[in-house]
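Pasting a structure below so you can have a look.
For this view, one protein chain was removed and the others were kept in their places.
To keep things simple, chains are lettered A and B as they appear, and every chain counts its residues starting from 1.
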Amino acid sequence: MKRDDLYTLLCILIIVGLFPWLAGGNQYFISLLIFMGINGIIVMGLGMLMGYAGQISLGHAAFFGIGAYSSGILTAKYAFHPAQAFFIGVLLSAIIAFLVGKPTLRLKGHYMAVATLGFGEVLFIIFNELSPLTGGPSGLSGIPPLTLLGNPIEGTIYLYLVWGFLLLLLLFSLNVINSRVGRALRAIHGSELAANAMGVDASSYKLQVFILSATYASMAGSLYAHFVTFISPSSFSFMFSILLLMMVVVGGAETIWGSLLGAMLLTLLPEYLRGLEDFEVLAYGAILMVVLLFMPQGILEGVRNLFSGKIRVGVL
Amino acid sequence: MTLTNQLIQFLFTGLTVGSIYALVALGFSMIYSSTAIINLAQGEFVMLGGLIMVFFTMVLKIPMVFGFALTVIGVTLVGALFERLAIHPLKKASLITLIIITLAGSILFRGVAMFLWGKDPYALPAFSGRSPVQFWGATIQYQIFWILGITVLVVFAIWFFFNRTLMGKAMAACAFNPLAARLVGINVRKMVLFSFGLSAAFGAIAGAIITPITLMEYDRGPLLALKGFAAAVLGGLGSGAGSIVAGFIIGILESLGAGLISSGYKDAIALVVLLIILWVKPSGLFGSAEESELKKF
Partner (left out) sequence: MSEEALRVQGLQKSFGGLRAIDSLDFIVAEQQIKSIIGPNGAGKTTLFNLITGILPPTGGTFEFRGRPLSGLKPHEIARLGISRTFQNLQLFGNMTALENVMVGRHIRTAAGIFKAGLRFPGMRREEREIREKAMEELRFLGLENKALMNAASLPLREQKLLEIARALATQPKLLLLDEPAAGLNMRETEKLAEMILKIRQREITVMLVEHDMSLVMDISDEVLVLNYGKKIAEGLPRDIQRNREVIAAYLGEEADA
């Protein structure tokens, strides 16, 4: 693994490890970091799809929801073991991603974007309408928290659990990126025509990374469900899909670190705007616009370039 | 009510919402034709049309006719400004960036609307007439005639514009081959600006005429855009006639589905149509597959 990546990984490990002590045990800050971790997991997958393979998904909240509802419903209503529910969620997401991805990834640019948007909306409607199963608009409550040796996992331990997952998935993702698969994905982004001509089965790889990103979102969904113990469709709306997209774009789609940075920053955003509820949507739109117009490669690259004096005309 | 009466009712409801989808679809087709961009903020033009009309007629108490005209002009300006400030500077950017910038625009518009009007729905009185009308056993709101009438007028105006005026033909030329268009002296920049303005106008008209029936709130945009886009694709992106026909088809399908099957999944009907069309025949009912292959995206 590249040395820079290893150092960054270790830094994250240390910061997260020390965080509960740094935060003085403040549960609010700890949950904030947990949410950052959960979003970070989704965004790593989405970042690989968008930044490396160059595709777009405006419906990833759906996979987050599939994971959350799978874990939620199976553990709350059918007494499944959380690990079983977790894997069923991942499997379900993978299958749906395969079925949806196959016809959708064939489409060009705009059509793909709208198809994923439509897919996300359809799932949102399903979450709302299948009330007997999902609890409908009023949500699903009573999701059992995870337990370790009979004690519920919450707070600091949950923080370590979520970030432990994140770091493992990060390692996996970095390995994929720095391998022949990662180069194949970037080749597809660079020139799908040439990639195919050099023997890269572009359709297959696009589908694979789409499925992978769906499973990441599902895993995050399961972790989310057991943390908040109450879920409702409003958390899986298209606004969340847009927020995820923003995390990738604002942070910087080109590297996985950029996407993670975006997840950190934009998880904080709703917190900053909590008092200014009227401004929330406006702020999202404004930030996205400003970044796209002035720093299209994302904040991570933008700041780096500022320091090295480069100015880039943006291409995502 | 007998089944026939019910069906007539659904038909009229379907034609009503279908008009809106048709107008939104026209907006999509127009911008796509001249720029190969899908404007994801299209739905917001409709929303702004409705809410701004509410402002003019309910708050400023301006007579409806003037309110309507001012609304359309206002939203047209918004569309033009959007093109100037957000689309034009990014002309050279990648496809994904362009998609996202229109997305950002839609979020921004929604945010401004939420800021100015809050989250509540607003109502408009019908343009004329007071009580609903009985028509073949179905109860039809008077506004529906306005909606259908204005839609027909718009359709005729578009046909006239594109086929009988020089500017309209110039716009069509830009869509087909911007370089060639530029070489013969057509100002492509202006055309792009114009097409954004025009499709904003369509959206505003749609918003203004539907609000008396369905009310309007700040976040109506996205779903409308998706359904309008479904109609645009169904009819063949870039085909004005196709957009209109498809808009009505989807409206009627949705209305029949909501009435006969389930109203909870009503919105899903148009979306499923969208997905099926994109997955099976993205060139739409009236487009040719080869032609859409050749069109750049």
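To be clear about the criterion, a contact is a pair of C-beta atoms (placed from the backbone, for glycine too) under 8 Å apart; a residue touches a chain by one contact, two chains touch by 3 or more.
The model shown is predicted, which means the values in this text are computed figures rather than measured ones.
Listed by label, the shown chains that the missing chain touches in the whole complex are A. Among A:27, A:131, A:147 or A:175, only A:175 touches the chain left out of the display.
Note that of A:50, A:97, A:112 or A:200, the residue touching the chain absent from this view is A:200. Those residues of subunit A that touch the chain absent from the view are 172-173, 175-176, 179-184, 186-187, 189-191, 193-202, 208, 212.
As a convention for this text, only the chains that are shown with their structure count from here on.
Taking the mean of the C-alpha atoms as each chain's centre, subunit A and subunit B sit 32 Å apart. Contact residues of subunit A toward subunit B in the complex are 50, 54, 56, 58, 103-104, 107-111, 113-115, 117-119, 121-122, 125-126, 128-129, 238, 242, 245, 249, 278-286, 288-289, 292-293, 296, 313-316.
Residues of subunit B that touch subunit A in their complex: 37-38, 40, 86, 89-90, 92-97, 99-101, 103-112, 114-115, 118, 222-223, 226, 229-230, 233, 262, 264-265, 267-268, 271-272, 274-275, 278-280, 282, 297.
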